[in-house]
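Removed: one protein chain of the complex. Kept in place: all other protein chains.
By letter and in written order, the chains are A and B; residue numbering begins at 1 in each of them.
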Amino acid sequence: MVEIEFNARQIADILNGTIEGDENAVVTRFSKIEEAEPGSLCFLANPKYTHYIYTTKASIVLVNDDFVPQKPVKSTLIRVPDAYKSIAILLDFYNKLTEKPKGKEKPCFVHKRAVLGNDVYIGAFTYIGKDAKIGNNVLIYPQCYIGENVKIGDNNIIYPNVTIYHNSVIGNNCTIHSGTVIGADGFGFAPNEGQEFVKIAQIGNVVIEDNVEIGALVTIDRATMGSTTIRKGVKLDNHIHIAHNVEIGKNTVIAAQTGIAGTAKIGENCMFGGQVGISPHITIANGTKISAQSGVSNNVTKENSILMGAPAFDIRAYHRSYVHFKNLDDIVKRLEKLEKLIG
Amino acid sequence: MVEIEFNARQIADILNGTIEGDENAVVTRFSKIEEAEPGSLCFLANPKYTHYIYTTKASIVLVNDDFVPQKPVKSTLIRVPDAYKSIAILLDFYNKLTEKPKGKEKPCFVHKRAVLGNDVYIGAFTYIGKDAKIGNNVLIYPQCYIGENVKIGDNNIIYPNVTIYHNSVIGNNCTIHSGTVIGADGFGFAPNEGQEFVKIAQIGNVVIEDNVEIGALVTIDRATMGSTTIRKGVKLDNHIHIAHNVEIGKNTVIAAQTGIAGTAKIGENCMFGGQVGISPHITIANGTKISAQSGVSNNVTKENSILMGAPAFDIRAYHRSYVHFKNLDDIVKRLEKLEKLIG
Partner (left out) sequence: MVEIEFNARQIADILNGTIEGDENAVVTRFSKIEEAEPGSLCFLANPKYTHYIYTTKASIVLVNDDFVPQKPVKSTLIRVPDAYKSIAILLDFYNKLTEKPKGKEKPCFVHKRAVLGNDVYIGAFTYIGKDAKIGNNVLIYPQCYIGENVKIGDNNIIYPNVTIYHNSVIGNNCTIHSGTVIGADGFGFAPNEGQEFVKIAQIGNVVIEDNVEIGALVTIDRATMGSTTIRKGVKLDNHIHIAHNVEIGKNTVIAAQTGIAGTAKIGENCMFGGQVGISPHITIANGTKISAQSGVSNNVTKENSILMGAPAFDIRAYHRSYVHFKNLDDIVKRLEKLEKLIG
C-alpha cells in the first residue's frame, strides 16, 4: 500500500469536521474499528459497533455529530454529519493521491488514422485501431484492444486486457475492468436442412452511455442489427453476460455472474442479485429487484416488484412456499395419516 | 458503422428477388420495420408485424413471395421466397464487404520454428510459439497467445486476447471470440494425508473440430490424459466452462454461462439453455434439450428428452410440480382444514 500520513487537522479540514482530542494525532491507514491499531483511522456509523470505541487502539475515529460517549474514549474523535459518507469521501481523496500514468508507453500500436484526445495514457502493448477516436483524459492501460472505428468519450478508465470490438461507442466517465469483452458477436445461428447451424452475421454494435462501471470479465455482445445499449449510470459486477440487442435501463445495478439473454429489455433503477438469469425477448419493469440465482422467464410489468425463484415470482410468496418445501416430508406423512384414517 | 449504399436492383440481384416499385430506391442501413427511416432496408417475415408495412418509412422492404398487401404500400418491395433467410444472406454479404486485415503487424512474436500458411494475419502483440502450425487464410487478431505445438487449420478467425495452450488442435472454419482460454489445466487434485490437495499433472490436450464457433470468455480445459473434444459444428456462447476430458457431440448448441464438469459426454444435436450445470462423468443422449439454470446429475439415456430443474427431470412434469410449489401455502392450508375436520 502507498503509505500516506495525515493528521487530525488535515482530515477535519477535508471533511469540514470538528476535532475532539489531539489535532496532531497521525494516521497512516484505514482500518475497521474492531481491528484498529495505533496509527489507524476508523469510523463509527453502525450503533452495533459503538462498544468498540471505548477499547479501540485507533488514533482517530470519525463519529456522527450526535454521538454521545458513555465512557472515556482514548482516540481523537472527528465529528462529522455522516461518518459513513465521510469515509467514502476520504477513500476517494486517498485514491486520487495515487499518481495516474500518462503518455504513450512503448511499444504500443496506434493506427495512423486513430485520433487521440489530450491527456491520454496508452499503456504498452495496447492496440488502437483504424479510425478509433479517444476523448480527453482517458487512461487505457496495457494490453487493451480498441477496434476499428470505436468511439470513446472523455474521462474514461480502461484497465489492462480489455477488448473492445469495432464500431463500439463508449460515453464519458466510464470505468471498464480487466478482461472484459465489449462487442463480440451475438449468439445468432439458424438451423439448416442438415441439422447444422449457420451463423447470422452480427453487424450491429454496442453503445455504452455515461457514468457506467463495468467489472472484470464481463461480456456485452454486439447487436445483430442496431445496438446493444447500456444506459447512463448502470453498474455491472464481474462475469456478467449481456447478449445481443439487450437494453439495460438507467442506474440499474447487476451483481456478478448474471446473464441477460438476447433482446431482453431491462428497466431503470433495477437491482439484480448474483447468478440471475433473464430469458430472451422479455421486458423487466423499472425498479424490479431480483434475488440471487433467480430466473425470470416472463415479462415483469409491475414496477418495483421483488422476485425470487426459477421461474421467479413474488419473494414473500417464494419464501412461504420454500418453508413448506423444506417440510414436504412431514406434509406428505400428514396426508398419509389422513388417508389411513379415512381409509 | 461502415456506410454502404445499395439500390433495389442490386439487392434483388443478390437475392434473386423481384422488385415492386422503384428499382433505384437507395438504402444505407438495416433496420427493424417498426423503427425504419428513409434509407432503411427492412424485412417482413412474422405476420404479427404485417400492419407496420403500411406505415413504415423504410425505402425498401423484403417480403415473402406470397405477401398480398391489403392497403397501399409506399416502400419499394422486393419479393423473395423467404424474407427471413434473405436478411441473413444480406447480413452476411454486408459483413463480407468489410476489409479483412492481413500480414504481420509489428511488433508480434513468431517463433522461428512456427509455420504460417498463406494469407495469414498476425495482429500486433500476438505470440506464436515453438512448432505451432497455422493454416491458410487464418486471422489471428492482436494479443493472442498460441502456445507451443498448437495446430490451427484453415479459414479460422481468432479475435483479440485469446489464449490457446500448448498442444491444442483446432480444425477448419472455426471462430473464437476474445478472452477465451483453450487448454488450461483440468481441475485435478488428489488429497494427501494432511488434508492438502496435490496437483495431478494434466498432460492431455484439447481438440476442436471443424465449423465450431466459441464465444467470448469461454474455458475449455485440457484433458488429464487424452483429449477434451469439441466435435464438428458445435456452437458455444459466452462464459461457458468445459472441464477436462469432456466430449461435446456434433452440432450441439450451448447457451451462455453453462458449465460441463469433467469427463461428461454430451451427445449430438443437443441444446442447452444458459447457466445449465452438467455433473461429472455422466452421458447425455443425442438431441437432449435442457432448460436454462437446470442441473443434470444423472445419465440421460432417452434421446430428445426435454429437461428442467435441479436435479432436472421432464420439463412438463417440472412445470406441473412448480405450479403446485407456488400454491404450497394453500395446499397446506387445505390439508390443515381436513385435519381439523377429521380431528
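Please note the rule applied: a residue touches a chain if its C-beta (ideal position, glycine included) is under 8 Å from a C-beta of that chain, and two chains touch if they have at least 3 such contacts.
Keep in mind that what you see is a predicted model, and the values were worked out from it rather than measured.
Set against the missing chain, the residues A:143, A:172, A:202 or A:263 yield one that touches it, A:143.
Residue B:163 is the one among B:75, B:137 or B:163 that touches the chain not shown. Screening A:14, A:198, A:292 or A:317 against the full complex identifies A:292 as the residue touching the chain left out. Residues 1-2, 30-32, 35, 85, 88, 91-92, 94-95, 105, 107, 123-125, 141-143, 159-161, 175, 177-179, 211, 213, 215-217, 233, 235, 237-239, 251, 253, 255-257, 269, 274-275, 292-293, 322, 325-329, 331-332, 335, 338-339, 342 are the ones on chain A that touch the missing chain.
For chain B, the residues in touch with the chain missing from this view are 107, 109, 125, 127, 143, 145, 147, 149, 161, 163, 165, 167, 179, 181, 184-185, 187, 189-190, 195-203, 205, 217, 219, 221, 224-226, 239, 241, 243, 257, 259, 261, 275, 277, 279, 293, 295, 297, 310-311, 313, 317, 320-321, 324-325, 331, 334-335, 338, 341-342.
Basically, only the chains that are shown with their structure count from here on.
We define each chain's centre as the mean of its Cα atoms; on that basis chain A and chain B are separated by 26 Å.
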